[in-house]
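Reading through the structure tokens given below for one structure.
One protein chain is absent from this view; the other protein chains keep their places.
Chain lettering (A, B and C) follows the sequence in which the chains are written, and residue indices restart at 1 in each chain.
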Amino acid sequence: LPPKDCFVAEAQITVRYAETDAMGIVHHMQYVVYFEVGRTEYSHQRGKPYSEFEETGRYLTVTEISVQYRQPARYDQHLRILTWIESLKSRGLTFAYEIRDVETDQLIANGWTKHICVDHDGKVIRIPEEWRAWAN
Amino acid sequence: LPPKDCFVAEAQITVRYAETDAMGIVHHMQYVVYFEVGRTEYSHQRGKPYSEFEETGRYLTVTEISVQYRQPARYDQHLRILTWIESLKSRGLTFAYEIRDVETDQLIANGWTKHICVDHDGKVIRIPEEWRAWAN
Amino acid sequence: LPPKDCFVAEAQITVRYAETDAMGIVHHMQYVVYFEVGRTEYSHQRGKPYSEFEETGRYLTVTEISVQYRQPARYDQHLRILTWIESLKSRGLTFAYEIRDVETDQLIANGWTKHICVDHDGKVIRIPEEWRAWAN
Partner (left out) sequence: LPPKDCFVAEAQITVRYAETDAMGIVHHMQYVVYFEVGRTEYSHQRGKPYSEFEETGRYLTVTEISVQYRQPARYDQHLRILTWIESLKSRGLTFAYEIRDVETDQLIANGWTKHICVDHDGKVIRIPEEWRAWAN
């Protein structure tokens, strides 16, 4: 569960048929994409779309991910993605996630992703001050 | 443009980062998935979710697709998918689609998909009467 | 079938689990990716990798695709992708494809993709002479 005092963004998605696999459930790689959808929504709700961040020539590149699978999800299932910032440093940050069924609130998957800030040449740089407000 | 007198379903999606490619735009295969999202929405708006259709042991398998690309789309762009039934026969049907930018209404891509109705063993069967109402 | 007198490149792939869907077969969007794998192989076999083409600041962007689905393919199935150039003009070209089972030679899918040559700003340009040799 996200800590009580931090900003949590909620995105909602409906499972696409293309996201299922021959087991009849959502393929496990798909949750990595759902986490990314959660980050995009987080950035919008904080008033700082990630697309604008990239336009400044900076990227939050992914250095590590961890996903725990709790329950399978299926085609057309309605899911919500909770996203928050778990920790923030000068050059990087960690997002955490929970994916839950909209109707039952059952936990489907959870995890985190670590990011560092790089410029267009891949050099590690500080996250600009105005973007660090994301995490307050 | 969809014909005046037919039911047109509208779905909306926001382009995911994972859907872009190294040209900086949405990868062309992705529109095949967007069309599928359009069909799911169509089935919901007609009160007959495709997931329930499959639960009856029938599938609308894809036999042919055609996509025309008009303008590139980019990460975080807001798109609407218009979906309608272009023709309906006893054992198959053709869906048509337009994908447009939500803000500017610019046409991004259009196309159609042909489907036949099969049972779990892949045998071609008639579309059940109660499902053909989809197309009226 | 490809015309007798034209260069045909063959690529081979093994279906990945992630490429299947809840029907237990390869998702239909995946063939668009297989076609692309065929184009990459074609460019290698002609001695002109597409990656080098992009390094010159040009792109063969996709303007239209058509896929016909003949037989389903399944996880771990071994497929070959035949790729050839169907027509070539000064500013664009059409690739054609057949996907067949390696063991039985059964036709799984076939289709074509149309491309135009654009520069980094999306402006339509002529395909440079040295790259047109692709099609002879």
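Keep in mind that, in the parts below, a contact is a pair of C-beta atoms (placed from the backbone, for glycine too) under 8 Å apart; a residue touches a chain by one contact, two chains touch by 3 or more.
The structure presented is a predicted model; accordingly, all values stated were derived computationally and were not measured.
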item: Residue, one of A:28, A:48, A:80 or A:132, that touches the chain absent here; value: A:28
item: Touching residues (missing chain, whole complex) on chain B; value: 17-18, 20-22, 24-25, 27, 29, 74-75
item: Residues from chain A at the interface with the omitted partner, ascending; value: 22-23, 28-30, 32-33, 36, 54, 59, 61-69, 72, 122
item: Residues in chain C touching the chain absent from view; value: 14, 16-18, 32-33, 36-37, 40, 49-51, 54, 74-76
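Assume only the chains that are shown with their structure count from here on.
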item: Interface residue identity across copies chain A, chain B - same or different by half; value: same
item: Fitting chain B to chain C on CA atoms, where both chains share a sequence, rotation angle to nearest 5 degrees; value: 180
item: Rounded Å distance, chain B centre to chain C centre (Cα mean); value: 23
item: Centre-of-Cα separation between chain B and chain A, whole angstrom; value: 27
item: Shared interface positions of chain A, touching two or more other chains; value: 17-18, 74-75
